[in-house]
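Only one protein chain is missing; all other protein chains are in place.
Letters A and B mark the chains in the order given here, with residues in each chain numbered from 1 onward.
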Amino acid sequence: MAGSTNLRRFPGFLAVTIACLFVLYAPLIVVAVYSFNASTSITNWGGVSLTWYLDVFTGPEAPKFQQAALNSLIIAVCASVIATIVATLAAVAMTRAGGFRGKTLSFALINLPLMVPEVVTAVASLVFFSAIGFTTGLTTILIAHTVFCIPFAYLPISARMQSIPDMYEQAAMDLYATPREAFKLVLLPLMTPGILSGFLLAFIISLDDFLITNFVKGAGIETLPTAIFGSVKQGIKPNIMAISTLMLVVSVVFVSLSWLVGRMGQEKT
Amino acid sequence: MAAGAPVGAGGTSHIYQGSGWKLLAPSWIIIGIFLLAPVVMMAVYSFLTKEFRGGVIWEFSLDAYDQFFFDRGLFGDEPPTLEWTYIGIFWRSIWQAGLATITCLLIGFPTAWFIATRNPESRSIWLFLVTIPYWVNLLIRTVSMKFLIRDTGPLNEFLLALHVIEEPLGLINTNFAVQLGLFYSYLPFMVLPIYAAVERYDFSLSEAAADLYAGTWTILWLVILPVVRPGIIAGCILVFVPSLGAFLAPDLLGGAKTFMIGSLIEEQFKGNAGNWPFGAAASMILLTIVMCVLLVYARNQNKAEVR
């Protein structure tokens, strides 16, 4: 190989990648490390302890954050389940119903929540709920979350469906399965990895949202992000770092799960 | 494949032929009622009269747009001149978002390239490493960044302890901090589409160019960049659009000097200074800018497909 250059390699690209990963991970690692700080002053290192984790569960702010976490969880589960069902039906329509009028328009509609800037969606939702006299509360958050979860659930599901050749359904129908049976017995099992990763994606996106929630939440109702934001406005306290680290762990676990599910699906076909 | 069937054959091979609309009805109902209708409602609100302490009075008025673009003096009786405050905020946001896009491109392209040229096994691990931070709550990431770079934060403490610097760097509440936050928030949006484009890139093109006496950087500039351009453009859109309306990064990492559209709008709906029609008008203007960008993008993409 001496004398020949590797055309896939550019000098410095490795360094940029490492630097990039460093910037991405440094803040998270620092916060995770400092969450184990024993000192009450958050900048001085006072040795390793679980004080702040204990504080999260038993401290004075514990009930507030626990309620917020519960709200986040309820909303994330409900919104992602509904969004996944709606997105699955939409994906079937887009990939298995041939051509029909308004197909392109429908595709644009499903992706609309991705195109409209988040802050605009937030304003529009607030204005809408107040105009129709809908009291803001948990329900308004749930509705708003369902809307923006749909395209995120749709992406992996439709990608998966596009990779399933339609010969399977044809074979099923050739073997006397009605369209309903063909869906239940053949298409659905093959789609499952896509549906699962769509659900996980929607779930994380719902947990992640701050801006829209902050606009449409009713007085006194908090989700984890809005509670953290409110607390951070008064300064970063160590218990926030412990909560952040816990949420970080949850996110990483979820993404790893989603990744594994996706890989399982790939190996199957 | 199906040797006898002409390309683009319709037939009845789609099992749910004819039920497209039935299956799409839930999507239309949910997104139509709870996003499309609200956006229309917001457009209506931007033409209404403001009520103090939030809300609107149902009376047609152009005040919101007038306030955005024109200055009529303290008592509203002077001849109108262009009002620079809000246009300036929009301009600064566009500029910040543009800069963040360029930064993401300069860092994201080499990263995406590097990952896409690994062997398939390590490729997925590298890709996973780059995407994990994206899945961590955006608020937590931004707070972490704030914690790290603020004057009494670990970065400054560390550098002070090493005597690299004598005084804290004063990074927080600057444009730089906002840039860092935007970069941190949206980098994966740049890396992923470029990665997808590079992965499909046919390396025999590079070989052909090298065979025709092109050097490494000439190949990058004249062959690779034009071929993977769709991925680059997609990445730029995906970073620019959310950066433009970003709220958390400028709000937490920036200060009064780095005020961006997101904060301007948010302010109109929080607290007593609220001016709903004005907030709705600002949102409409932001939405218009974003839709124009997306429309130009869609046009170009259609043209590229025809070619």
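General remarks:
Simple rule for what comes next: a contact is a pair of C-beta atoms (placed from the backbone, for glycine too) under 8 Å apart; a residue touches a chain by one contact, two chains touch by 3 or more.
Everything below uses one rule, namely that contacts and distances are computed from a predicted model.
According to UniProt, the chain absent from the figure is "Spermidine/putrescine import ATP-binding protein PotA", selected among "Spermidine/putrescine import ATP-binding protein PotA", "Dihydroorotase", "CoA transferase subunit B" or "AAA family ATPase". The chain not shown here is touched by just one of A:V30, A:V86, A:A172 or A:I204, and that residue is A:A172. Hidden from this view is one chain, which touches chain A at 165, 167-168, 170-179, 181-182, 185-186, 189-190, 268-269.
Here is the rule we use: only the chains that are shown with their structure count from here on.
The distance from the centre of chain A to the centre of chain B, each centre being the mean of the chain's C-alpha atoms, comes to 17 Å. Note for the complex: chain B touches chain A at residues 10, 13-24, 26-28, 30-32, 34-39, 41-42, 45, 55, 107-108, 110-111, 113-115, 117, 124, 126, 128-133, 135-141, 143-148, 152-154, 157, 180, 183-184, 187, 203, 206-207, 210, 216-217, 219-220, 241-242, 244-245, 247-248, 252, 261-262, 265-266, 269, 276, 279-280, 283, 286-287, 290-291, 294. Chain A meets chain B in the complex at residues 5, 7-10, 12-14, 16-17, 19-21, 23-28, 30-31, 34, 42-43, 82, 85-87, 89-90, 92-94, 96-100, 102-103, 106, 109-110, 112-113, 115-121, 123-128, 130-131, 143-144, 146-147, 150, 166, 169-170, 173, 179, 182-183, 204, 207-208, 210-211, 214-215, 225, 228-229, 232, 236, 240-241, 244, 247-248, 251-252, 254-255, 259, 263.
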